[in-house]
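On to chain A.
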Amino acid sequence: MSEWIAIGAMGLVAVGIPVGMMLASALLRPSVPEQGKSATYESGEVPTGTARVQFNIQYYMVALLFVVFDIETVLIFPWTVIYRSALEQGASLGTILTPMLVFIGVLVIGLVWAWRNGAVKWVKSPQASRRKTERQDA
Partner candidate 1 sequence: MIIEALIAVTFLAALVTFVVPDRYAGKAAFALSLVPVLGSLLMWQQFDATGNALLGGNIAFETDVVWLQLGQYDLHWMVGVDGISLPLIVLTTILTTLAIVSAWTPISERQSQFFGLMLLMEANLLGVFTALDFFVWFVFWEAVLVPMYFLIGVWGGPRRKYAAIKFFVYTNVASLVMFIGFISLVFGLGDSITSLRLPEIAQALQAGQLSGFAGLSAGALASVAFIAMFFGFAVKVPVAPLHTWLPDAHVEAPTPVSVMLAGVLLKMGTYALLRFNFTMLPETARAFALPIALLAVASVIYGALLALAQQDLKRIVAYSSVSSMGYVILGLIAYTTYGVGGATFQMVAHGLISGLMFMAVGVIYNTTHTRMVTDMSGIADRMPVTAGIFVAGAFGYMGLPLMAGFAAEFFIFKGAFESTVMEAMPLFTGAAMFGIVIVAGYLLFAMQRTLFGPFRFDGEYEITEAPFHDVAPLAVLLLLTIVLGVSPGIFFTMIQEAVNPILQLGGAF
Partner candidate 2 sequence: MVPPQYYLLLSAAVFCIGLFGILTRRNALLFLMSVELMLNAANINLVAFSLYWGNVTGQTFSLFTMALAAAEVAVGIGIILVLYRNFDGVDVTKATTMRW
């Protein structure tokens, strides 16, 4: 258990240092509030609208893909850990390798599908694609 105690200690220290720095800074720094200072920065212009805006859907698509593949790595890691020792203990290559190949194969099909359906295509502006088709037609 001691290793986790040490890691916990590291966690404490890792929080403590930034907080300590903040405190030190709070003692040192001046405070001169002024209207103009606290405006959000928009390249010197007066800020327009809120920053809580709707965002490109592609960020969400990518996040979804991440969830899928990240989870895949969760399931791959245990396999990689035992892979060699299982082989050394006499498990046949087929029994130890095939399931993971199938597993990855399924995900590859998923990736290819997502790829073809534009899940990882960043620019999906209708205008751009229209221009593209026009070019092809011309």
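Candidate entries met the following condition: all candidates are chains of the complex that A comes from, given by their letters.
Keep in mind that, in the parts below, contacts are C-beta pairs under 8 Å (C-beta built on N, C-alpha and C of every residue); 3 or more make two chains touch, one makes a residue touch a chain; residues count from 1.
Worth saying up front: this structure is predicted, and the values here are computed from it rather than measured.
**Q** Determine, using the touch definition above, which of 1 or 2 touches chain A in the complex.
**A** Of all the numbered candidates, the touching one is 2.
**Q** Give every residue of chain A touching candidate 2 within the complex, in rising order.
**A** By the definition above, chain A touches candidate 2 via 60, 64, 67-68, 70-71, 74-75, 78.
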